[in-house]
Structure formats: structure tokens, C-alpha cells
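Heads up, one of the protein chains got dropped from this complex, but the rest are sitting where they should.
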Amino acid sequence: MEFLGKNYLLRNRAGLEIYDAIKDLPVVDPHNHANVREIAENDNYPNVWQLFAATDHYVWEVLRKRGIPEEYLTGDKSPREKWLKLASVFPETVGNPVYEWVHLDLKRYLGIDTLIGPETGEKIWEEANAVLARDDKRPQQLLAEIGVEVMCSTDDPVDSLEYHRRLEAGLGRKLVRPTWRPDKAMKIANPGWREYMDKLAERFGMKLDSVHDLVKALKLSHDYFAEHGCVASDHGVEVPFSGDADPADADTAFCKAMDGKELTVSDTHEFMSYIFGKAAEMNAEKDWVFQIHMGAVRDVRACLFANLGPDTGGDVCNYYQDHLTPLQGFLNRFDDKLKVVLYCLDPMHQPMLAAMSRAFGEKVRLGSAWWLCDNPVGMRRQLEYIGSVDVLSCFAGMVSDSRKLLSYGSRFEMFRRVLADVLGEMAEIGQAPVELLIKLAIEMSYAGPKRFFNL
Amino acid sequence: MEFLGKNYLLRNRAGLEIYDAIKDLPVVDPHNHANVREIAENDNYPNVWQLFAATDHYVWEVLRKRGIPEEYLTGDKSPREKWLKLASVFPETVGNPVYEWVHLDLKRYLGIDTLIGPETGEKIWEEANAVLARDDKRPQQLLAEIGVEVMCSTDDPVDSLEYHRRLEAGLGRKLVRPTWRPDKAMKIANPGWREYMDKLAERFGMKLDSVHDLVKALKLSHDYFAEHGCVASDHGVEVPFSGDADPADADTAFCKAMDGKELTVSDTHEFMSYIFGKAAEMNAEKDWVFQIHMGAVRDVRACLFANLGPDTGGDVCNYYQDHLTPLQGFLNRFDDKLKVVLYCLDPMHQPMLAAMSRAFGEKVRLGSAWWLCDNPVGMRRQLEYIGSVDVLSCFAGMVSDSRKLLSYGSRFEMFRRVLADVLGEMAEIGQAPVELLIKLAIEMSYAGPKRFFNL
Partner (left out) sequence: MEFLGKNYLLRNRAGLEIYDAIKDLPVVDPHNHANVREIAENDNYPNVWQLFAATDHYVWEVLRKRGIPEEYLTGDKSPREKWLKLASVFPETVGNPVYEWVHLDLKRYLGIDTLIGPETGEKIWEEANAVLARDDKRPQQLLAEIGVEVMCSTDDPVDSLEYHRRLEAGLGRKLVRPTWRPDKAMKIANPGWREYMDKLAERFGMKLDSVHDLVKALKLSHDYFAEHGCVASDHGVEVPFSGDADPADADTAFCKAMDGKELTVSDTHEFMSYIFGKAAEMNAEKDWVFQIHMGAVRDVRACLFANLGPDTGGDVCNYYQDHLTPLQGFLNRFDDKLKVVLYCLDPMHQPMLAAMSRAFGEKVRLGSAWWLCDNPVGMRRQLEYIGSVDVLSCFAGMVSDSRKLLSYGSRFEMFRRVLADVLGEMAEIGQAPVELLIKLAIEMSYAGPKRFFNL
């Protein structure tokens, strides 16, 4: 019953045995939002707020829910004031995974075993900052402590990947590989798209006069990423695309948007589907993994978006979306030619996606329980259901999807414990021999993803 | 393993400890369908059928399912015949929560620890009726025994609230507060709407010549309810409304309906959305809670509706509905200005609603697992999922939603036990310190709802 103790999340003996076999495996994190500059420069974190909360909208959301004003989250208050405000209400967030993650970070990596609360906020501020000032708690040292073997950040096609190069040069190996995410090029109806086209043109010294030119620029970027160790792309969409749009329609949309003319819904759809399909073709050629993050409805809370912009909270999942029709088109179009990973935000889509993954053979895989599902309950449900329909050894593996460095430890620990618990339960009730489940757990939490992503 | 024994619904030691801390807290029930006249008049119940089943369509439904003819449910048979018929098949309903509730009522409040069945029906009829004839088993005495501190009934805007006043005068305190539910005024396409307008006009001595007049009448009613201790409104809709309709369109619909002309789908929608929005404005001004009950598809079984009218069974949930779009409009329109509680009938909508609740800050809260989800499985799933996405301490709290007086005891017991079990499990597997979970359980089952509803 110890909080975050030895048996954390483990409910049976077989689960303990399985967890013992996987807990010290290296971490392979094929999708996150690592701040590569931070890692390359390897400066100490200035304080615990910066490391734990300054970039994490999961934390902001639970604090907003407890009534903390924005100035203490994304606003002008000092990091110390922000941390103390967090501490003042943190016990009220118990039950949310944020409560577990932050305490895991504190306990496992800073060695501080104190509950965060109004009485302990100051003490932890002092102690944690002191730990963070140590040489062995700089980003690269923390990654080594966590056991990260390799991970993939998420990067824009215009990125020079300067920090990836610097980091590789410094370490002599590819610790952080880039991932190619062309969302900004694809989202033609978004406010910044037109300016983004200029950036892209400049980056590759081209003029973009047609959608064909755009694809050429993207191809140059794709090649550039490949030269820098990229093995996957990533695509964030509310609903997937079939990728079989008519190039002429896509070009019409492109030219209208370049000229600042208004787009119809169909223009937008055709253009996005076309770029989606072209990206898939490029990936197929290079045997990259095509990751689809789908089902997120972005920026539903207008005041957050207006004041703080995107990725600040206010995103939700939605069950009322047809993912099957476009996905069926897409998966047939690239059947057996493209490695695909499906991540979906709303748990209601999981049974259909598990069945699609099962239907389309070994190259199509379900990704880990994403975001609002990335917690013990969401993971458990997903693993139970996938195991029943799809094949667990074909699971695409855990990804942290996180901006926060310590998450590459805490979230993987949470996943491995839940995995061990789910498989342990199967052993306990005689559904499988425990020796096979240990092998399966190793495959799922390390060997399988490494092989699938070519890491 | 004792049926309804000390460990009923509790599967671990921490759960027992948590339940011990909350089991004797007073009951605060912010939403039910109490028969206030029955409570104010405080007469003894004539028999156990009347108290247990005569007004409870949950009971009717399970008996229908076991083939009991309507005459023994809503028809002309005597209460004794009805009770004996219920007893004859009651063992076959085991597994449905009705089986637990009725036995809880019998055991906890009438002190009868006998299983209902064909051989015991008569004995229980005699014994239960004898208990119900006692002075200490009259409505007000039962409410005291249950520990009800305060509860909110559901009332029509034309209601004089006579019985609320009488009850308050008799007790010297507000035991039952009214809730303002203007569904009849809003549901312009329902058969009785035109007649209802006459009632409303008469109640407030007005002529209703425009939708503006209607809103004026509703405002008079809203004020009247406020004077009588009302703190919340309630709105039953299949799908929510954004509340931003054009007043002119709403007025067109109103005038057509007053003249007996046929309405288009759009007329109906604009009118309903307009009234929905106006009600929300009134609530925002008075800091009332705006409760939305959504997702119920009413009266799907034609023969029940034709013979018995609404609220007699035959209502179902539906997953195939877009709640997100209108809800997003509504919550943004009233962001930070209105307290909202979301109750949804179909479990498939819960993840989206939990994410919406999380996104819109402290004033928007998820309501308890409603109706078809109001049972151990539905509650457990909802609490697990909400805990993972939203913040449990922001849960709007248990409501009985019941017409049956003993439910204010039995259903709260069921909820508190499930809550203790879910939180206890978190303690057992090290997800949270048990001391914090005890505080959380108290907040969720008593202090939090009381504060949020201003009770």
C-alpha cells in the first residue's frame, strides 16, 4: 500500500515477476516532443517549476480546474510563486495521473520522498532546486539515469536539426532522432499557413508556384531528415484522410490559398488528403513509419486559444467521427507497402481500430493509449481490448509523447507496470504460461518497437 | 460474502477504511424527483407496494422483462396482488440493481432481512406494512433516519411551491429546495405545449404575445423560485443546445406554435436553443447551477407511450449523437460565468464530457452516473475514467434522481460504497496515500457538492 512503492500498480504475484523482467530494460521512446536544444546545451534546470510544470499543459489543466488563475500557470508570476501555488492545491488533484507523475519525478529522479502540499511546498522548492543544481542532474545525465537508449523528437520540415546534429556530435551516437511532422504544411486552412509557405520556400531556396513545388520542397526536407537519422513521420489530424485526392484539385486549393482567396471545405479536404497521401508515398519509399494521431478536437475553449494560442489545454476527444471510411481507403492504398501506427484519443474508436489493425497485417499497428488515455485506466483498457482482438506482440509500443524530460522515465515506468499487471492477471487466471508472458512483455516494452521503427 | 453485508461492494481494506469515514456523513441530494406533498403531509405509507414500486419505472421495467402483465404494474390490480406478483418473479431479477435497491430498502429502513420470493411475498407484505404503519416510519421520520440534510426536488415553473413552503414552515428549515425545470416551456413541438402556455400565462397573470413575453413569465417564475430557496435549474434534452439562437427566429417559431401552425425542424431548434440560452442567462445572474440531462431518447416503445404516457419506461440511451458541437458553443458562451453540471445517459459520451469538463475549468462539472449508468458497474467506470482525465475533487457529486423516498438512502449508500471501493483500490496499488483519499471521499460525497450548489 506504499504510495509509489515497490508494488505500485501491481496487483498480483505474476505481475511482479513480469515487471522484474522488464523494469530495467532501456527506454526506447519512438514519439515525444523533446526539447532537443535543452538536451544538447545540457544546462542545469533553473528550478523545479521549470522542469516539472512550465511546459506541461497536463499540469496546467488540473490546476485550472482547482481554480488557479492563469498568471500562476502561463503568466508573469515568478517560478517560485507558481510552484508554491501549485503546492497549495496539489493534494486536491489526487486521483489524476498528474498527481502520480509529478511525485514519481520527484521521488525517482530527485530522490525527494515528500508529498507535495501547502506545508511542504517551500521545503521541496529548496530541496529540489538544490538537487537540480547538481552536475549529475543535467538533461543528458538524467537521460542516462532514466536509461534512454534512443528516442524520437517531433520536428517541423523547415527545422535545420542543428541541435540534433550538435547532440550527436557531442555524444558520438544518435540519442535523439528527429521525426518529420508536416502538419503546418498540410493545414492549409490554419491562420499561419501562408507565412509558413514562405518559410518553407526560403528554407529550400525554392519558389512555390504549385502544389507540385510544395511536394518537391517537402521531399527535400524528407530527404534531409533521412540523412539525419529520421525513421518516421507523424501526422496530427482530427479525422484521417484516404490520401487519394486528385492532384489538380489539390493544386487549385493551393493556388487559391497562396493568393489569399477563401477555400471551400472541399478545397481544404482535397489539399490535406493529397499531402497526406504524398507523405505516405515518401515514407513507403524509405520504409519509415507513418504515425497518425487522430481524434483530437483542438482548442475548444475559446478564451484559452485567444489568450495563449494552441497546445495550452482546451483540447478534447470526440467519439462522433467517422474514422473508418477514410482509414479504409488509406490502408488499402498503401497495403503492405507502408508501416503505419494508429494513435487515437477517444477510447470509443479503439475497438474499430484494433479490428483494422488486425485486418491489415503486420505493418499496421495500434499505438499506445494516447494523452487522455495515457494513464493506468486507459492503458489497461486498451491492452485488454487489443489483446483480445489484435495480437499483443504487434503492439507498436509505449511512447511518452511528452515535452517534459522526466516523463521519459515516469511514463514508461507507469506503462511497464500496467503492462505487467495486465499480463500478470492473465497468468494468474491460467490464460497463458508466465514464461511466454515474460517474453511478450520484453517484446512489447523494448525489442518490438525497436525493430518496427528501425531504431 | 453476506448479501448486502458489512463489506457490500467493498473489495479491499483501504476501501473499508474510506467507507467508514463517509458512511455516516449527512446526505446532500442536489437532484431528485421527491414528492414534496407526500413529505409535507407526512402520512404513513399505506403499504409496501406504494413505497417500493408504485412510482418506480425501474421496477416496472424489470418486471415487464420477466413477463408480468401491465395490470400488475400500472393497472387495476390491488396493491397486495401487485406486490405478490412482484415477489413471485423477484429472484429472477437478480443481478439487476433493482434487486439490490429493493432489498436495501427493506433491510436498512424496514429492518426486514428476508429475500423476496414467491414463498416470502405474503410474510413480507404483512411485516413491511406493519413497520410502515409506525409513527417513526412516516416520510419526515424516514428522511431523518436516512440522514438527509438537504435535497432538491424538480419542479415546474408554474408550480406554486405550496408544499415546499408548508414543509419549511413545519420544520423551520429548508429540507427540500425546489429546482426550476422549464422543459415544458421549451419543448415547443410536444403535444401539450400550447395548453402549457395558457397555464403559464394564467400563473403570472400575463398575456403571452411574443417569445419576449414568455421569457418575462419565465423570469418571474425564476425569481419566485429564488425566493423559495432554489439554487439550480435542470434541463432534459436529447442533445444540448448552444443557446445562441436569434431572438427573431425564436419569436417566429413561438407565434406559429401559438397560432397552431406547423413548425419546421429549424423553428423548433431555434426556439429551444433560445429558451435554453435565456435560462442560462438567468442562472448566471443568480449564480445558480445549470444542470443538463442529455442523451435520453424518450418513449421508444410505442405501446407503452400510447397506453401509459411518458416516464413509464421505454426510454433508452444513444451513442450516435453529436453532443460536442452544441456543447462547445454553450460552454464558451457562458465560460466562467455559469456553473454547469453535465449528466449523460450513454457511457460512450463520458470520455468526451470528461475532457470538456477538464477543459472548461472549475465551474463546469461532470454529474454522477445517470439512470442506466446509476449502478455499481456504471459508477465504477465513470469514476475511474473521470479520475484519469478530470479531477475527482471537482466531481459534481451523487444525486439520487429518484421519485422514491428510500432511494435517498439506498442509492447514496451504493454510491458511497462504490466510491470507497474505487478509491480504496487506488490506495492498495500505491496510486495515492490513503489519508488523502479519505479527504477526497469526504469532499466528493458531502462537502464539495454542498459548496458547489450553495446548499
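Order of writing sets the chain letters: A and B. Residues in each chain are counted from 1.
Here, contacts are C-beta pairs under 8 Å (C-beta built on N, C-alpha and C of every residue); 3 or more make two chains touch, one makes a residue touch a chain.
Predicted model only: the values in this text are computed from it and were never measured.
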item: Touch criterion as defined above, residue of A:Lys23, A:Lys199 or A:Lys439 at the omitted chain; value: A:Lys439
item: Residue in contact with the excluded chain [from B:Ser242, B:Asn318, B:Asn332 or B:Asn454]; value: B:Asn318
item: Selected from B:Tyr19, B:Tyr45 or B:Tyr99 as touching the chain missing from the view; value: B:Tyr99
item: Absent-chain interface as seen on chain B, which is shown; value: 1-5, 7-11, 61-62, 64-67, 91-97, 99-100, 115, 297, 300-304, 313-320, 346-348, 372-373, 375-378
item: Missing-chain contacts mapped onto chain A; value: 14, 319-324, 328, 331-332, 335-336, 348-349, 351-352, 354-356, 358-362, 384-385, 387-394, 423, 426-434, 436-437, 439-440, 443
